[in-house]
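Heads up, the thing below is written out as C-alpha cells.
Left out: one protein chain. Kept in place: all the others.
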Amino acid sequence: MAPLLQLRAIEKSFGGTRALHPLTLTLASGEVLGLIGENGAGKSTLIKVLSGVHAPDAGAIEWRGQTVGFHSPHDAMEAGIATIHQELAYCGHLTVAENLFLGEPWPRHRWGGVDWKNLHAEASARLSRCQLDISTHRAFASLSAAQKQEVAIARALARQARLLILDEPTASLSGPEVERLFIQLKRLRAEGVAILYVSHRLEEILKLTDRVAVLRDGELVAAYAVADANVNRMVKDMVGRPLDQVYPRTRHLAQSSGNRCEAALTNAERSTRSAPLLELDSVSRQGMFRDISFTLCPGEIIGLAGLIGAGRSELARAIYGLYPCDSGVMRLRGHSWLPRGPEDSLAAGLVYLPEERKRQGLVPDHPVGDSISIGFSDLLTYWGIIRRRDERTRISAAMRTCDIRASSLTQTIGTLSGGNQQKAILARWLERKPDVIVLDEPTRGVDVGAKAEIHRLIDQLAGNGRAVLLISSDLPEVLGMSDRILVMHEGSITAELHGASMTQENVLLAASGLQSAPI
Amino acid sequence: MRRWLLPLLLLLEIALFTSISGQSFHSFGEALSYFRSYFSDLLCQSAPVLLLAFGMTLVLMTAGIDLSVGSMVALVACVISSFPAGPGFWWTAVPAGLGLAMLLGATNGVLIARLDVPPIIATLGTMIFYRGLCFVVMGDLEKSPFLDVPGYETLGQFVGAGVLVAVVFLLGGGWFDCSRWRRELLMLGGNRVAARYAGIPVDRRILEVYTLVGLLGFLAALCFTARNGSVSASTLTGLELQVIVAVVLGGTRVQGGAGSLSGTFFGVLIIAVMDEGLRGAARWGDTHLPFKLSHLEYVLLGALLVLGVWLNNRAGQPTGRPTR
Partner (left out) sequence: MTHGRLSPFLRQRLLFLLAGNVALLAAIAVTVKQGGSFGEVLARCGPNVAPVVLAGLSLTGIICAGAIDLSIASIIVVAGTVFGILVHRQWPPLPCFAACALTAWGLSAWNGFLVRRLNVPAIIITLAGLALYRGVALILADVAIPNFGGSLDVPQEAYHAPGKQLAGWILLAALVGALVWEWFARTPRRWLALGSSEEACRLAGLDPRAILQSAFNVGGFFLGLAALVYVTQIQFIEPARMALGFELQVIGAVILGGTNIFGGEGSYAGTALGALFLYFTSQWMTYAGISPYFQEAITGAIIIAVIGLDCALHRRRKLLEELA
C-alpha cells in the first residue's frame, strides 16, 4: 500500500544554522511512528514543517500520493494533518462545544440564530466518539491539562485528520491519564489514523509505537521496528558520538586515573573536604516540588535530571528567589538563606541561567554588549553612572572567555545563533564571578560546536572551585558532566546516583518513577 | 536617520510659519532679534510640555503610558494656588506641591506595579480622579496668587524656564544616558520577564518612573503657573495628548524597549512651533481658508500620532498586531 506521508529530502535552515539536512521519512496509514532525538536534533523543526508553520527550503512532501505545499497551519489542517502542540492554543473563555467547532459552520435555526442545543448535541457526539465524558457546556479553561488535550484530539479527528502529530503529549499528564491517552491512540491506530509521536520518554515510545525514528543534528540516523529497539540502542543512536569527546569532564577524569568510578569518588571526597556552599533541607512548595534535600559543594557539578514537568525549573527558580518556598530550610555558606528576589541571589553570588533564552533571557533587538553587561554593570557604577571604558573591557573579556562570535558589541543579539545567544547570557553571569551557578537546559537548541564550548566553560567553573547545579533533559550531557546526579520525578527526588550507578538506565528509570532507591 | 531629520523638520516648520504670518525682515539685525524673542517665547511656552515629555519618554520606554499628566499638573497647580500669596509661598506652597505631585505619580506607579493594572486603564482612571479633585479644590473659581509671589515670574521667563529645562535635559538627561537605570528601564520595557530573571527589580523601577513623572509634573506646574498667572479647575485639559505625540514623533516606540531624549526634545519643539504657528497664522487663515486655522491643530496632532507610531513600527522590528 502506498505510504500516507512521504518526506523526500526535506531541508530547512535558519540563518546560518542547518536545522534539517536532507531528510527522508515515510509513514503508513494506521502506523504509530515514534520520533526521538536530543534537544536541538530537529524534532520541532520537522513538526513545524509538517504542520505548515514553516515551508521547507528544499525537498517535497507527498501527502496521500500528491505533492503538497502548505502556506499556513490552516492548510495543513485542511489537508488532514493535525498537530497537538505542547502549548495548546485555545479560547479559554468559550465553551468546549464552541472550541470544538471554532472555524466551522455552526448549526442554525431557520431564522438565522445559532441553534445552541444542536451545537452542544453535535459536540457531545464528537466527544463520545472518542469516548470522552466531558460536559460541552464547561468553559474550556476549566478543563484539566489532560482533558484539554483530549478535546484537542477529538477536534482534530472530527476534522477528518488522517495524521495526528503529538508533541510531548504526556509532559503534564499523570499516570492514569497517560494510560487513557494510549488507549485512545491505539484505537485510532486501529481506525487507520497515522500517528507521529514525538517524545523524550523512551519507555513510552517502546510501549506505544510500531516504529522508531531517531533524529540527530537534523538527520534521520536510524529507523527500525520497535521490536528491535531498546533504551540503550535508542540512547546510543540519539547521542551518536563517543561520549568522551563531547564531555571534557569525563575525559579529564578518565585521563587522570583511568577508572571513572574511582576518579569520581576521589573528586567527591575532595569536594566534601570544603564546606558546602548550598544546602537544601526538606524544601517544599505546594504544587511544584516537595521534600527536596541536597548539598552542593565547591568544585562540584550536580546534575538534576528528570522528565519535563518534574519540577526542576521550579526548584531552580525558588533557589534563585523568584518565589518563596512553603517549608524547609535553605542555607548558603552555612547561613540560613531566604532570598526575596533575584537581587538577593546576585548579591550573594548565586546566578541562574533561565530555561528559555528567548522568552526569559533576552530582548531580541538589543545589542549583544548591553545584553551581556546588564548582568554586571551594577558593579561598575559610580553614582549610578556606568564607567563605559571598564564596561567595554569587561564585555570584550567576557566575549573572549566564552568565545562569543559577533561582529561587534553593538550587533543585535537576536541575529546571533542560538549557541552564541546562550553563551552571551552565560557570560552575563560569569563576569560576576559567582560561587553557585544554576544552569537550566544550557545547551537546548544549541549547535554541537557551541555545546562543546559551553561544556568546557562549565568544566572550567568547577575546576576553579565554583559549584554548579546543572538541570538538563539531555541524558548524555547529564551523565557526562556531573559528579553526582539527582533525579526528580513529579516534584520529588527519586534517586541520587554517583559513581558506577550513574547510568542511562538508572536515570531513565528514576525519571519515570519506576525505581525509587539508588543502586 | 531620525537624528538629523527632526531638527531639519523643525527649521522647515519655523520657516513655513514665519512666512505665513506675514513677517518680513528689513535687516539681519531685525531678523536676529525677532528670532531671539521667538525662541525665548517658544521655550517658555513649551517648558511644561518639555518637562513632562522627558518623563513620558521614560514611561514609554517601559512599555507603559501615562494619560493622567494633564490632570496631575492641573491638580498641583490648583493646590498651590490655594495657598496665600507672599514670600511665605516658597516655603509652604512649593514643598506642598512637590509632595503632592510625587504622591500622585506614585499612586499611578502603585496601581501599575503592585496591583498590575494595565497602564492605559490605571492612568485613565487617575485622569478622571485627579481632574475631579481639581474641582473639589477649586470649585468654579479661578485663582491667581502667583503674581504676588516675589520672584515667581522668573519661572515663566526665559531665564527660569531655561534653567529648569537645561537642568532636566542636559544634567538629568546626561546622567540618564550614562546610567545603569536607563539600561534597566530598557530591558524592562523590552522583555519584562527577562528583566525579572536578570535581577532587575521591576516593580520598584516602574514605581520610580511614574513618581519621576510626578516630580516633573510639579516643575511643569511651576512653569505653567508662572507664565499664565491663573489657574482654574479645567486648565490643561488635553495636555497629555500633546506630550505623547511629541514623544512618539521623537522616535520613542509605544511598545517599549527603546527611547530617545534628544528626539523627544525636538518632537516637543516641533509640536510647539506648530501650535504657535497656527495661532500666529490665524489672520492668514481667516483670509485664505473657509475655517479657523486653529482647528487644524487637533487634526494634525491626531495625524502626527498615527504617522509617528507607524513610522516607528516600520523602522524597528515589525511587532505590530491588529489588536491592542
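Which chain is which? They are A and B, in the order written, and residues in each are numbered from 1.
Definition applied: a residue touches a chain if its C-beta (ideal position, glycine included) is under 8 Å from a C-beta of that chain, and two chains touch if they have at least 3 such contacts.
Note that the structure is a prediction, hence the values are computed from the model and not measured.
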### Query
Given the contact definition stated above, which residue among B:I206, B:L249 or B:L301 touches the chain not shown here?
B:L301
### Task
Just name the one of A:A89, A:A190 or A:A227 that touches the chain not displayed here.
A:A89
### Message
By the contact criterion defined above, which parts of chain B meet the unshown chain? Give residue numbers in ascending order.
### Response
111, 114-118, 120-122, 124-133, 135-136, 138-139, 192-193, 196, 233, 237-238, 241, 244, 254, 290-292, 295-303, 305-306, 309-310, 313, 318, 320-324
### Task
Name, in rising order, the residues on chain A that touch the hidden chain in the full complex.
72-74, 77-78, 89-99, 102-103, 106, 109, 112-114, 116, 136-139, 313-314, 317, 322-323, 360
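We adopt the following convention: only the chains that are shown with their structure count from here on.
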### Task
Report the inter-chain centroid distance for chain A and chain B in whole angstrom, where each centroid is the mean of the CA atoms.
47
### Query
Contact residues on chain B for chain A in the complex?
175, 178-181, 183-184, 186-187, 190-191, 193-194, 196-201, 257-258, 316-317
### Task
Can you check the complex and tell me which residues of chain A touch chain B?
322, 341-343, 345-346, 352, 354, 359-366, 370, 373-375, 377-378, 381, 384-386, 388, 414, 428
